[in-house]
Structures are given as C-alpha cells and as structure tokens.
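Complex shown without one protein chain; remaining protein chains in place.
Let's turn to chain A:
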Amino acid sequence: MFLEKKSWLKGYVTIKVIGEYPEKFFELCAKNGIQSWDINKINRTTCTGIVNVKDIPKLRKVKRKTIHKVYFRDKNGFPFFMKHTLYQKPLLIGFMIAVCFIFFLSNMVWRIDINGLDNELDKKVMEHLTEYGVTKGSLQWNIASPAEIQKKLLEDIPELLWIGVTKRGSNFHLEGVEKTLVEKPEEEEPGHLVAAKEGVIVDLYVENGQPLVKPNDVVNKNDILISAYLGDQKEEDKKEEEQAPKPLVAKGEVIAKVWYRSEIELSIDDKYEVLTGESEKKHYLKVIDWLIPVWNFRYPDYKNSQMEVNERSFYFLKWKLPISYVEQTIFEKEQIEEKRSEDEAKKLALQQAKRRLKKSIPIDAEIIDEKILHERVEHGKVKLTIYYTVLEDIVKRQTINQGD
C-alpha cells in the first residue's frame, strides 16, 4: 500500500467518532482502504482523526456497518476554501468586475505619439486619426490595423512622404517623414543644351542661347543643340583665349523625331482570374489555433475562392491574449480562359507595347507612327517587333565647367 500525504490541495476533514472502542472504527477504515491521520483518543468513547475528502463516500459505507456515531468537524483544504470564497458573492463580483475593467482598459488606446513632424502636420495627422477613430480612449478592436492606418494616412495627407504606424500595447506610435517639396531651383548655372537621344530635329524653340541645329538635322547623343555662347562657334573658339565671353544659360525646347524599337510577346491563349464580386463574410473567435465560428456558419460553395483575413487581438495589460477575433472574407474567384485569334492577339500585343512605351517616354511626347517590322507565331505565342516614331523633347542640360 502506498502512502498518501494529507494534502491541503485535495482537502481533508476532521471526524469525531463516538461509541464503544472508537479506535475500532479507524481500524475498520484502514482495512477498507481509507487512510487516516492524527488519531487521538480523547476519552474512552471518543476519538478524533483526519481523513481525505475523497474517502468520505467510502467512509459512509463503513459507517453503516458499525454502531459508532461519526461527526464531521473541521473541513480544511483547497476545495473547501474555494467553496467558501465562492459563497462570498460581493468579493467574487468585485473580482470579476476588476478583471473585466482591466481587460477593457487594456484594449483602449492610451497614448498617441507622433514623431518627426512639425506642429502643423502633427495636428493634421491627429485630425485624420480622429477621423479614423483613433483617439485617446477609443477601443482597439474598432480600429483598423496599423498597416491600414498607415495606408490611409499616406493617401489622405499628401504632405507626408512616409509614416510608420506601430502599436505597442495600448500606445500608438507614429513616425513620420515630411515631404519637403523641393522647389527645383532653376539651374541658373550656365550650360549648353545637348541631345539626350539621337533623332531628327523637327522643331526648335529657343529661348536663350545660340541654336546650332536646324530642323531636319540628324543629331547624335550628346550633340550640342543650343549653345551657351552667343555667336558663331568658330569665332568663339578663337576668342576663348583672349576674352572668354560669358556663357549663358541655354534655354529652349528641341522637338525631335526619335525611334524606338520594341519587342513584345503575347500568348494566344490566356488564363486569368477575376473576382466575381460575390463574397461571404465569416466571423470567428480564435483561441490559440482554433477557429470558433461566431457568425455566418455556412461555407460558400465557390469553386475558386480567395480569402482575406482580418485579425484583431485582445490584450490583458500588456500581454496579448491567445484569443483574437478573426474576420474572414471569402471572395469568389473565376478563372477565365480566353482563346484569341491571331489577329486579336496581335492587336492586344500592339496595345501593350504602346502602353509600355508610353511609360518610358515623357508625358508630352507624341507617338506619330508605329510600324510592325517583324511578326511571327511560335509555340502559341505572337511575337512582334515594332518600330515607333515619337516626337519628343530631347534636350538635356549640360553645364559648362568653368574651370577654377
């Protein structure tokens, strides 16, 4: 028989046995597997002892067989302690309220710090934050995630170059960088205007300086278009040593025809996915890794779907609780397979190439001509080589090193 210690955690009871030879009762208990401690004989007919709480049912059975009277006296240990505390309702309620209160307060925004911005912008950011619901004392679970706030702020305040939003417990910490709109100082340094690309000059608008090219001239890259020196180039060369004329700031626009060669590949069959617009919102409570559905139990029968998960966690003091609220949005996705004819593919390829080109040329440039140089169909793909003629301003500033 292994011994058990009298344990406070499990609880124990003091019993008082009255009858002839009360020690016999404990003897009987021991024989029935009930452990007892601290047996004291008080007088000829009275004995006290201690038994475990869990042995009490067994003890009752033993009691029935004897003529002894058994009284339960002191109840000690954790189970009784719990019972006792649970009966003290005000204490319990108070405790619950306190926990709820702390929990509630832990999920509030207590401080918003903004760093790195001047007062005006600081105020503006604050105003926007208030608009989004981020104020002192607002509940965190109503607020969008820091990443979202960051995105919104950047969208709404054009003066911000960047803003970092981090959440540390109940504090929001914002770190901003102001966009300093650098007024591009007119490069007042004297210099030539040279060609940025090779092309054929179409038009010249000279504001300042000596034009060295005429329309229909072919220029190479880095050829001087508008010189900073007035007068003839040759003359200027001669004079240079005697009395260098003061170079000007050449200004002007030179529109030239520039050619671009572009190659593009496009598959004839195309597969792409689109969202149909059908969506289903599901709400969960997440406990550690278990998702417990709270609202919207049905699972949409979408063939293809895309899921967006939005998770919000709860805090207790500074600790993140393992419980969080998860909102899932399931979008229906559709796969579209398109079979194009060669002609269509070609058309599309042309459009794409044009779009690509437009990205690389200045906004005010004009595409005047496009020519398909080469075209072939290979492995289910259309390959095109296109030649574009573009009218664009090709000037590039080149400052004159005036020497020391």
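The rule we apply is simple: contacts are C-beta pairs under 8 Å (C-beta built on N, C-alpha and C of every residue); 3 or more make two chains touch, one makes a residue touch a chain; residues count from 1.
To be clear about the criterion, contacts and distances are computed from a predicted model.
Only one of "Sporulation protein YqfC", "ABC transporter permease", "Anti-sigma F factor" or "Phosphoribosylformylglycinamidine synthase subunit PurS" fits the UniProt record of the hidden chain, and that name is "Sporulation protein YqfC". Looking at A:S7, A:N40 or A:T329, the residue that reaches the missing chain in the full complex is A:N40. Residues of chain A in touch with the missing chain: 1, 3, 21, 23-24, 26-27, 29-31, 33, 35-41, 44, 47, 49.
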